[in-house]
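Let me begin by presenting the structure, written as structure tokens, before commenting on it.
The complex appears here without one of its protein chains, the remainder shown in place.
Then we have chain A:
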């Protein structure tokens, strides 16, 4: 146990004059914070930094199934892996580009729907009414359930012959005669969106509810005195106050959705249909089905660069607006 006698307060003050009492005491022991950080820094090096560096290195190697177990023997590929995955007129490049666009569309739609649902629900539950606590708890259930358990349930609900959704659409409502497939073909993209929104919107709801709870009631009272109704007080009080919450929330939702793996993997099993081939699944399948870790790593590096670029631009744009405002 490290114990160092705290410096006598009077003496400290005499030495440093007007500086706050606490600052010099902490400065004297500046090695302590580094000691405290050491375990996490070592762990971060071992599990994040070093694997990332090695991953970048792997993207320049011909790391096929023959060399995965003996990577030092893998021949150098230069930028060959990058050139290969970016050949958009070849089958593999086309597939990557297609997967990328699918992911972009998926992310935009999921974000818009999740945010809209969460915003509506947060506004509806902002002021107390009977049963509000129960409703809020129910909204947390999709977020609390383990993803693999709830998504397996969705895949059962969306089975063609014995699923709940087709039972309602075809047998009970008679909307179509033909039983649609939901886990393959064009429908699979929309099915995946519904499942992802179901899973994600409660988190947005949590964040927005927390943000709204810190809006001072006086602002709403002032708006009401000015004759603002519900919609106008949302427009002029709620939304401006949620600016910083939304700024972070949308970025986090974007990164999560864009990188989503667990939902499509559980939903479709090892091979996703082409129409719902999200980028993480695409890289995963490419690496572990064809056993080409070189091209897989090249795709991961490109994905990271894309995410970093989007994040940087987003932060720059939203900060600029702050200055203007």
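We take it that a contact is a pair of C-beta atoms (placed from the backbone, for glycine too) under 8 Å apart; a residue touches a chain by one contact, two chains touch by 3 or more; residues count from 1.
To be clear about the criterion, contacts and distances are computed from a predicted model.
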| item | value |
| --- | --- |
| Protein that the absent chain corresponds to, by UniProt name, given "Fe-S cluster assembly ATPase SufC", "Carbohydrate ABC transporter permease", "DRTGG domain-containing protein" or "GDYXXLXY domain-containing protein" | "Carbohydrate ABC transporter permease" |
| From A:81, A:99, A:188 or A:233, residue that would touch the chain that is not displayed | A:233 |
| Touching residue (missing chain; options A:79, A:104 or A:135) | A:135 |
| Hidden partner interface residues of chain A, rising order | 1-6, 22, 26, 29-30, 32-34, 36-37, 39-41, 43-44, 46-48, 51-52, 54-55, 58, 63, 68-71, 117, 120-121, 124-125, 127, 129, 135, 137-150, 152-154, 156-157, 161-164, 166-167, 171, 198, 202-203, 206-207, 210-211, 214, 220-221, 224, 229-230, 233, 245, 248-249, 252, 255, 258-259, 261-262, 265-266, 269, 280, 283-284, 287-288, 293, 296-297, 300-301, 303-304, 307, 311 |
